[in-house]
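Of the protein chains in this complex, one is absent; all others appear in place.
Up next is subunit A:
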Amino acid sequence: MIRVEHLSKRFGDLEVLKDVSVEIQAGEVISIIGPSGTGKSTFLRCLNLLDQPSGGHIVVDGQDLMAPDADVPALRRRMGMVFQAFNLFAHLTALENVTIGPMRLLGRPEAEARARGRELLGMVGLADKADAFPDELSGGQQQRVAIARCLSMDPEIILFDEPTSALDPTMVSEVLAVIRRLAREGMTMAIVTHEMDFARDVSTRVLYMDQGVIYEQGPPSQLFEAPQRERTRDFIHKVRSLRWHIADDRFDRYAMVGQIERFCEKHVLTKKTARNTELVIEELLALALGRAQQPPIALTLAYSERNKTLELRYERAPAPQDLSAAPQGPSAAPQDPLAAGEDDDGLGRKLIEHYADVIDSEARDGISRLTLRIRHAAEEGNGAGA
């Protein structure tokens, strides 16, 4: 029903959407999740041209929205939008809000519009608030009226832009209940939301947006239970991480130390944990660096709030174009840094293993990966002391 091709949007120098392509079929309920600032709302607002895209195509039932002769207001009438800030018309009552569209845009007679309006308000549970003004309603009530307003136009798809982000927890559920009902009745919807549980319940497909593209998409079971890609995983598991890119031993160790300490502080990990982490990293790098002509190391320190685990990921992989040019031979290929080397005394390894567990290790085809879990106070139970 809606096909988006290579959508891009930039605000001045800032490229918010880089290249988004997706198709939305009738009857689907699409949840769009992702970190803040990655263009989720912008994407949604581009769908009904509330924001003008910088490039790409949006095709609605065969009509390109961005064509110069497109009747955009007519197309918008077939799409509804629910805003984070509700945006009810302040000078009209709830019923008038719900009838103004049909009366003025669809040309329905007043009696019919009012009857339908009451019906819709009843459906969202606000039949007795028909004559209330928006400033007399609570946030949740306003949002429900806003949904009724959308429905009054008999839209083919409703776009929800963070519908519950401005509501306090008590009111969130009442709005979600309405949306659930709509989903049950088969309304096509695209919802930008931070309510993960809700998204998992109600969606037919989930889009995870990150860095201006659709990073991963799939059925809720996949996205939420078994995210395929790293950043998705991080997001789902509420993982926070630090990343470094280390080419040789001229990197700024002191800056790294500072970052590690701040990171641990932020996640309420002890200073001991921070020092242990620093040690582990130092040893690992000492083992890994030192040989010439090695590709750079990507190091990630990740903390999962959910699982309360602190992980260190090490990856060394040549850039694709280097693979063919890389000198062959054992001395040039990345190896597992923990593997025994020629002139090492195993001390580093022992140190590392004292503070961390090796979760995963892989070294083949010129790629070396290592995942360590660093033990920290929460795990060690009564692990106090120096």
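Throughout what follows, contacts are C-beta pairs under 8 Å (C-beta built on N, C-alpha and C of every residue); 3 or more make two chains touch, one makes a residue touch a chain; residues count from 1.
Note that contacts and distances are computed from a predicted model.
Asker: Select, from "Cytochrome d ubiquinol oxidase subunit II", "Fe-S cluster assembly protein SufD", "Sigma-70 family RNA polymerase sigma factor" or "ABC transporter permease subunit", the UniProt-recorded name of the complex's unshown chain.
Answerer: Spelling it out: the chain absent from the display is recorded in UniProt as "ABC transporter permease subunit".
Asker: Just name the one of A:G80, A:G117 or A:P220 that touches the chain not displayed here.
Answerer: A:G80
Asker: Tell me which residue among A:V4, A:L137 or A:M153 touches the hidden chain in the full complex.
Answerer: A:M153
Asker: One chain is left out of this view; which of A:I2, A:C46, A:L88 or A:L338 touches it in the full complex?
Answerer: Of the candidates A:I2, A:C46, A:L88 or A:L338, A:L88 is in touch with the missing chain.
Asker: Kindly note down the residues of subunit A that lie in touch with the hidden chain.
Answerer: 48, 50, 73-74, 76-77, 79-81, 83, 85-92, 100-101, 104-105, 131, 133, 146, 149, 153
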